[in-house]
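Read through the structure below, which is laid out as structure tokens, and then see the notes.
Moving on, here comes subunit A:
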Amino acid sequence: MIDPLTLNFVTETMKGFGTVEPAGKNRFRITTTPDRLRDAIMHVQAMLGCDRLITVSAVDNSRTLELHYHFTGQHRTVITIATGLSRDKPVLATLSDLLLPAGLYERQIHDLFGISFTGHPSLKKLVLNEDFPENEYPLRKDWKPAPGRSYGGTKERREPL
Partner candidate 1 sequence: MTEVIIPIGPQHPALKEPVNFRVVADGEKIVRLELDLSYNHRGIEKAAEQRDFIRVLPLLERVCGICSHSHTTAFAKGIEEIMQLEIPPRAQYIRTIIAELERIHSHLLWLGVAGHEIGFNTLFMWTWRDREAVQDTLEEMSGNRVHYGMNEVGGVRCDLTPAQVRAALARLPLLEERVQKYVGMVNEEETMLLRFRGVGKMTKQEALAYGAVGPTARASGVACDARHEDPYLVYAEIPWEVVTDTHGDVYGRTCVRIGEIQESTKIVRYCLEHLPEGNIRVATPKTAPTGECLSRYEAPRGELVHFIRTNGTDKVERIDIRTPTLANWTSVAMCLTGQNIADIPVIVAAIDPCLSCTSRITVIDDREKKKNAITFDELRERSRARWHAEERS
Partner candidate 2 sequence: MDPLLLFIYIFLFPGFLFLFAYALTFEYLDRRIAARMQHRVGPPFFQPFADLIKVLGKEVIDPDGVDRRIFDAAPLIALAAVMTAYLYIPIVGISPLAFEGDLVLVLYLLALPTILLFVLGWLSRNIFSAVGGVRAVTQLFIYEVPFFLALLAPALMAGTWSISGIMVWQQQHLWCLFLQPIGFVVALIGLQAKLERTPFDIPEAETEIVAGPWTELTGRRLALMHLARDASLVCGSALVAALFLGGPQVPWVISPAWLGWIVGFILFLVKTLAVLLILSSIKVATGRIRIDQLNRIGWKYITSAAIVQVAIVLAMNYWWVRA
């Protein structure tokens, strides 16, 4: 059993990747930029012993699309690496080669938030139905279903026989 990580240790190790702040009990968040994300994740895996990706969460905060990569390891501390992408052109290089389970999370985020992960082996629809309209991302804050538009499923036929 390894002791939980301390704020000082995490700050010291992650110097140069962004700000480190505590985010709840036994949780630390490192905010970084999209271009340093990959290096930060590799650094976290190598230097902080984070061998498990818990999940990738995406949040739309109306200014940017945030991505949170949550890691943990033997030390049981959750390290979150957060980054923000512009809402107009959210593109990020895929991490599915580095983090195998991220492949599915990226497909899900692509469906719901419209973030394109370049280099992803099969960025097809995962959770949304295949006849869901393109370029509509339901979990974005400004999304509203357009009246009269088909969002998939069987078409109701109301005309009398």
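A quick word on the picks: all candidates are chains of the complex that A comes from, given by their letters.
A few remarks follow.
Definition applied: contacts are C-beta pairs under 8 Å (C-beta built on N, C-alpha and C of every residue); 3 or more make two chains touch, one makes a residue touch a chain; residues count from 1.
Small disclaimer: the values here were computed from a predicted structure and weren't measured.
Touch, as defined above, links subunit A to just one of 1 or 2 in this complex, and that is 1.
Note for the complex: subunit A touches candidate 1 at residues 23-27, 51-55, 57-61, 68, 70, 72, 76, 78, 80, 99-101, 103-105, 108, 112, 122, 124-130, 132, 138-139.
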